[in-house]
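First the structure, in the form of structure tokens, and then the observations on it.
All protein chains but one are shown in place.
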Amino acid sequence: MSGSLWYQQAVALWRKDLRAELRTRVALGSMGVFALASLMLIALSMLSLKDEVFVDALGHSHLAWDNPAKMALLWVLFCFAAFAGLSHSFVHEESTGTAQNLRLFMSAHAVYAGKLFFNFTVLGAIMLVITPIYMLLTGMQVGGIMVFVPIMVWGGMSLAAVATTVAALASRAHTSGALFGAIGLPMLIVLLVLIMQAAKLCYSAHIDTISIVKDTGGLLSYGILIITLSALSFHFVWED
Amino acid sequence: MATLHSPVVNKEDNQKISTERLTPQTAYHVPLWKALTGLIMSYVIVGAFFIAHGAIGFAEKGVAARIIFFHVPCAVLSSIAYFVGFFYAARYLLKLKSEKIKPFLDDYRSAAAMELGFLFCLLATITGSIFAGVQWGSFWNWDPRETSIVVMLLLYASYLLLRAANSLKPELRARLSAVYAVVALVPAQFLIWAVPRILATMHPTTTLTDPRMTSLSYKMVLYPAFIAFVLLFIWLMQLRVRMMMLWEQHRHNAQQTMETDYR
Partner (left out) sequence: MKISLIIKQKQVNNHSHFIPWQQVVRTQTGLRLCPLNTLRLQISNLGHRYGGRKLFQGVNLDAAAGTVVAVLGTNGTGKSTFLKIVAGLLTPWQGTVSLSLDGAALTGEKRRHIIGMTAPDMALYQELSGAENLEFFASLRGLNPDTAMLRSSLEKVGLKGRGRDLVSDYSSGMRQRLRLAVAQLGSPRLLLLDEPSSNLDAAGIEIVESVLNQHREAGHIVLIATNAPHEMEWGDVHLQVAQL
């Protein structure tokens, strides 16, 4: 009867959640439908902007509906999709009473790690499906692939981290659904600003080291700091 | 006997309550620093209009710029308040972990700092918006500092919302809001330091850091204004913490009376 390590427990929780999710499809379904519907909405409402041109202070003219703008709206879409489905992971455990069993069997670190990776998996699946469709409909380009892919992966990870932490906090209160959006969005706005700043790199012609460090550094450190602080303080939320 | 949900648990805090905090203070016994706060604040209010000259290069011959004596300290305090709230939240969690006691006093201090942060953030937003309306011609310009202060306001609001949602369980409320204060330090830091720097801003950035940029008459009012506002912050925070403790004491007493009534 040897105890298992925390990462083995986290993997077990991830597998359990994935199995249950594939059977019920609560999170995937709600996020998928939400994302597809808002994708259509964005694509339709931006039709009129397609040929709009604005002139900046220096006299250069730009397309208003350009690649960075398209990227920004794509991330707005992901943020709302994440908030439509990712709270399920914790709220479901608390409301059905299975959380007590997890507290008995698992350490808090393992629970946080397992839930974080499960949320990242679900969000990643949604992003993999939605991004190509969005690019087809709006004509968004990848730009520099070496910048685009890391930004998508790390942005998704940071988004999952914020959603996981906020879901854990909200699930302990009775009015969890309403609270989840309200306390999470201020944290997401900052993340969105950083992602958009980093995403400009994909489409800029001259990429130098300084701008890479300046523009992606914020996004990178934001995710790392959120995950670290959440992991350190998670057991205060989880345990009684 | 110590009780869990009375505001304090450890003896030292208990004594503080009984001797210092709950004794009504007489009018003859105003502490020096409180009198000083009143004096400096009066000086700032008078000085803002009579000592400082009209700022050069500003609208309305610089008269409108006098609002910065109140706007800038509010804006600075709205950032400092978060650090104070964070400090007490972190201390609450550390004490909870190591000493296995329930340090409610730190929870109240953290909450009071956040409430005041919200207040000063709101004041900074309003005064800033008025000044922007006069100076830049529009009350709202989506300048990075305007954006970040509004998000900061939202951050404070969601902290208070989280507290309100758990108000029936003081112990859980204390833990959850402390964790939120700790985790939300990351977006707060980005809002205070990073966002105004990575996006182009219309705000002057050197007014405070470069002394050559401001005239002597401005310094003579602006620097005391900082002192006055910080003292005011401490005073308000003290009052708020004392109020929370009295409220908790009252709730506790009511519960005890109820318990004996049912017996």
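Just so it is clear, A and B label the chains in written order, and each chain counts residues from 1 on its own.
Keep in mind that, in the parts below, contacts are C-beta pairs under 8 Å (C-beta built on N, C-alpha and C of every residue); 3 or more make two chains touch, one makes a residue touch a chain.
Treat the numbers as computed from the prediction; the structure is a model and nothing was measured.
Contact with the undisplayed chain is limited, among A:Thr24, A:Ser45 or A:Ser211, to A:Thr24. Contact with the undisplayed chain is limited, among A:Ser87, A:Ser107 or A:Gln197, to A:Ser107.
The set of chain A residues touching the chain not shown comprises 1-5, 8-9, 12-13, 15-16, 19-20, 23-24, 96-98, 100-101, 103-107, 239-240.
Just so it is clear, only the chains that are shown with their structure count from here on.
Put simply, the C-alpha centre of chain A and that of chain B have 31 angstrom between them. The touching residues of chain A, counted against chain B in their complex, run 165, 169, 172-175, 179, 182-187, 189-191, 193-194, 197, 214-215, 218, 222, 225-226, 229-230, 232-234, 236-237. Of all the residues in chain B, the ones that touch chain A in their complex are 93, 96, 147, 151, 154-155, 157-159, 161-162, 165-166, 172, 175-176, 178-180, 182-187, 190-191, 194-195, 198-199.
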